[in-house]
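In what follows, a single structure is set out as structure tokens and then discussed.
Note that this complex is displayed minus one protein chain, with the remaining chains in position.
The block that comes next holds subunit A.
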Amino acid sequence: MSLEARLLVTRPAFTLDLALEVRPGEVVALLGPNGAGKTTALRALAGLTSLSGGHISLHGAPLHTLPAESRPIGMVFQDYLLFPHLTALDNVAFGPRCQGVPKAEARAVAAALLERVGLAERAAARPRQLSGGQAQRVALARALAVRPELLLLDEPLAALDAHTRLEIRSHLRRHLADFDGVTVLVTHDPLDAMVLADRLIVIENGTMVQQGTPVEVARRPRTDYVARLVGLNLYRGVADGARVKVGELLLHTSEHLDGAAFVAFPPAAVALYRERPDGSPRNLWQARVDGIERHGDNVRVHLDGPVAAFADITPAAVADLDLTPGRQVWASVKATETHAYPA
């Protein structure tokens, strides 16, 4: 009893080929860069984009043979698409009305849902009178009003400003936890994905490159895109015991492995020196400063050398080291700060 699908959509310059299995009650996030095919996958599940091949089955019954209006789905769109000529209440009542629920009853259902998302007092407002966060909640209520078995969310928080986003994210998380159907959401924001989803599926160029729980994905990225999202330096090399050879560089790690392996460490674990440090730590290499940018309260230094790496240091350290692009520095990472895992 779950969603089981293989989505194949071919376009002239793009192919989406994605296998999905989601259990009831589970929230899966499709995470990927723009143009990776996340939204196409979601539209294919909804029936708004037709499949070139593959299948979709929900609770064992085929879904891909049904038109969008006959699928037991609820969808929240990126910019919500609330009907501008209807009130918030009538937007939410729209779905039940289409299912043949009498008007008064549909409105009662809608009013209850608006109450649940905390917008009972905005029932009579038109969409253009609602704030972004309110519109998002009405859109969620509208999607839930059809009692969907499959809930689809397309970049549900992308249109919100940073402050509202924080509030709506936790609000959405509560509602997704209460929802007992299958949820698939699409996002390019790793934080949204980590907070909202039980499992992440990372898509690049129309195919899945990694999946796992947010913790697994954050700890063990398998592509440069994921590593950048979760803020880690990532290298692929060959392990031999507690050492991983990455190109010309030998990195000492705390884990023992053999064969193809990934090594990851956070930019904050990278220490920089003007001169070769004494009592030298084992992971030490000479690098050239390629760029410097502000990063939160710290400064992110882009390093070139045997391996490309990011180092996060304090603004004071930048001044002490007199860092400028092109300068040669020594970079080091403690073995205990690295994390190695099989590739």
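Things to note:
By our rule, a contact is a pair of C-beta atoms (placed from the backbone, for glycine too) under 8 Å apart; a residue touches a chain by one contact, two chains touch by 3 or more; residues count from 1.
Note that in this section contacts and distances are computed from a predicted model.
According to UniProt, the chain absent from the figure is "Molybdenum transport system permease", selected among "ATP-binding cassette domain-containing protein", "Serine protease", "Molybdenum transport system permease" or "GntR family transcriptional regulator".
In the complete complex, the hidden chain is touched by one of A:G37, A:P190 or A:G206, namely A:P190. Only one of A:P12, A:G60 or A:P84 touches the chain withheld from this view, namely A:P84.
Of the candidate positions A:K38, A:R107, A:R142 or A:R243, contact with the unshown chain belongs to A:R142. Residue A:R228 is the one among A:R228, A:K245, A:H302 or A:R327 that touches the chain not shown. For the chain left out of this panel, the touching residue among A:D17, A:E204 or A:D312 is A:D312.
Panel shows subunit A; residues 46-48, 67-71, 73-75, 77, 81, 83-85, 94-95, 98-99, 142-143, 145-146, 152, 161-162, 189-191, 218, 228-231, 267-268, 295-296, 300, 310, 312 of it touch the chain omitted from the view.
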